[in-house]
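Only one protein chain is missing from this complex, and each of the others stays in its spot.
Going in written order, the chains are labelled A, B and C, and every chain counts its residues from 1.
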Amino acid sequence: MVLEMKVPHGDEWSALAPLFPVFFSYVLSFANLGIWWNNHHHMLKAAHHIDGRVMWANLHLLFWLSLMPFVTGWMGENHFASVPVALYGVDLLMSGIAYYFLARTLIAVNGAGSPIAVALGRDFKGKVSLVLYSTAIVLSFFYAPVSMALYVVVAIMWFVPDRRMERVVNE
Amino acid sequence: MVLEMKVPHGDEWSALAPLFPVFFSYVLSFANLGIWWNNHHHMLKAAHHIDGRVMWANLHLLFWLSLMPFVTGWMGENHFASVPVALYGVDLLMSGIAYYFLARTLIAVNGAGSPIAVALGRDFKGKVSLVLYSTAIVLSFFYAPVSMALYVVVAIMWFVPDRRMERVVNE
Amino acid sequence: MVLEMKVPHGDEWSALAPLFPVFFSYVLSFANLGIWWNNHHHMLKAAHHIDGRVMWANLHLLFWLSLMPFVTGWMGENHFASVPVALYGVDLLMSGIAYYFLARTLIAVNGAGSPIAVALGRDFKGKVSLVLYSTAIVLSFFYAPVSMALYVVVAIMWFVPDRRMERVVNE
Partner (left out) sequence: MVLEMKVPHGDEWSALAPLFPVFFSYVLSFANLGIWWNNHHHMLKAAHHIDGRVMWANLHLLFWLSLMPFVTGWMGENHFASVPVALYGVDLLMSGIAYYFLARTLIAVNGAGSPIAVALGRDFKGKVSLVLYSTAIVLSFFYAPVSMALYVVVAIMWFVPDRRMERVVNE
C-alpha cells in the first residue's frame, strides 16, 4: 500500500485525535486510488490491442497517481488548509486528465467500433469529474471545506463501476 | 512487505530486548495477513464470476488490511496497553466483517448452488472469529493480555486452511 | 512506487519551493524507470526462451534500478551538485550496461535468427545512451547542468518505444 500513517506517541484514544485529518485524507485517497484501479483494470481488460502509446499514456497516469501519497500527506498534516487542498485537487485533476487520455488512446488503437470504444461511450462521468475537480481547486482559495465536499461527491459518483464496461469484459 | 521494524541503536543482544513487543506484534500481524491472503487467494480462485460488487467488497477488505501496519506498530510500541490492543482488535474485527461481506458477495454473484457457495458453507470459523474479536475488544479494557491470547487463538484456529475450499479449487 | 518525496512543513506554496530540485529528480527518475520498465516488458514478452542466465542478467539490472531512489534522493537534496550528479549518471550507466547484457543474453539463449534478435538488431539507441551517460559523468565535474541536460536528452530519445519490438510482440 502506498499510503501511510505515522504511529502516534501515547497509548490513549486522545493520542489518535490529531490523526483524524490524516485519517480522513487517507480514506479519501484510498477510495480514489481504488476507483482508478478498479476502472483501470476493467478498461485494460476490455482492450484487445495495446501498443507503445497505450503504455506511455498508462505511465503518465501512474505518475500522477504516484504523487497521491505526497499530496494526501501534505493536506492531512495541514488540516485541510487552502493551498494543500488545492494541490490535492490538482493531482486529482491531472490524474483524471491522464485517465481520459489513456481512454482516448485505447479507442484510437482499438478503433471507433471496438468493444472498448462502445463501452467508454461519451464518458459523461469522466468529463463531469474534470469540471468538478477544477471547480474545487478554484473554491479552495475561498472556503476549502467546499472543495473537500466536491472531492467526496466525485468519489461517490464513481463508486458505482461502469456496468457497460463490465458487460464488455464478461462477454 | 507492509510490516516494518526499526533498526535499533547498539550492537549487543540487549539492544534487541526493547524490540520484543514490537516483534511479537509483527509475528501476530504477519500470521493474520498470511491467513487472510491464503484464504482470500483460495476463495477468489474458487469463484467463477467476479463483478463490480466483488471488486468493491475486495477493496473494502484491503482498506482494513492496509491499516494493519499502523495498528500493529501502535500496539507494539506501547507494550500492549489497553487502548492500542483494543484498536488492533477493531481492525481485525473490521477485516473479518469485510471478509464475510466479500464471501457473501461472491455467493450472491455465483449463485447459491455454485462451488464457491458450497465450499464456504455456513462459514462457522468466520462467525466464531467475529465473536472472539468482539470479546477481545471488550476485555482489553480490563486485562489486555487476555485479548492478546484471544487474537492468538483465532490465528491458530485459522492456521488449518479450509479443506473444502481446496477441494473445490483442485477440481 | 519506489520513489518518494517527504511532506514539507508549512501550508503555503512557498513551502513547496525547496522541493523543486527533489521534484525534478523525481520526474527524471520516474521517466527513466518507466522507459526501462516499458522496454523491459516488451523485450521479455518477445523472448521465447528464458533460462538461469537470463534471470541473473535480469537481477543484475534490477540491482542498479533498485539504487535509483538512493541516487535520485541524494541528487535532489543536494541541488544537483557535481558528485551526486556524477553518481546519478553512474547508476544510469550501470543500468544501461545491465540492460545491454540482458539483451545480449536473451539473443544468445534464443538464437541469432530469433524474433527477439531481429527486433533488438544493432541496438543503436542503447549504445548511444551509454556514450551519452559516460560523457555526462565526466562533464558533471566541470558543469553539472550540462550533465542534467544530457540525462534529459537520453530520456527523450527513449520516449519513442521501439516499433520493431512492438511488431514482434504483436505478431
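Methods note: a residue touches a chain if its C-beta (ideal position, glycine included) is under 8 Å from a C-beta of that chain, and two chains touch if they have at least 3 such contacts.
This is a predicted model, so every value here is computed, not measured.
Colleague: Check the whole complex and report which displayed chains the hidden chain contacts.
Modeller: Per the touch rule above, the missing chain touches B, C.
Colleague: Check the options C:Trp13, C:Phe63, C:Tyr143 or C:Phe159 and report the residue that touches the missing chain.
Modeller: In the full complex, the listed residue that touches the missing chain is C:Phe63.
Colleague: Spell out the interface residues on subunit B facing the chain that's missing from view.
Modeller: Where subunit B meets the chain not shown: residues 1, 3-5, 7-8, 10-13, 15-16, 27, 30, 34, 37-38, 41, 159-163, 166, 170.
Colleague: Can you list, in ascending order, the subunit C residues touching the missing chain?
Modeller: Counting only subunit C, the missing chain is touched by 2, 49, 51-52, 55-56, 59, 62-63, 66-67, 70, 73-74, 77-78, 81-84, 87.
Methods note: only the chains that are shown with their structure count from here on.
Colleague: Chain contact graph: line, ring, star, complete or other?
Modeller: Drawn as a graph, the chains make an open path, so a line.
Colleague: Which chain would you call central, comparing Cα centres to the global Cα centre?
Modeller: Given all protein C-alpha atoms shown, the central chain works out to be A.
Colleague: Could you report, rounded to a multiple of 5°, the rotation needed to superpose subunit A's C-alpha atoms on subunit B?
Modeller: 90
Colleague: Taking all residue numbers at the subunit A to subunit C contact, is the shared part over half or under half, that is, same or different?
Modeller: different
Colleague: Among the residues of subunit C, pick out those that touch two or more other chains and give their numbers.
Modeller: Not one residue in subunit C touches at least two other chains.
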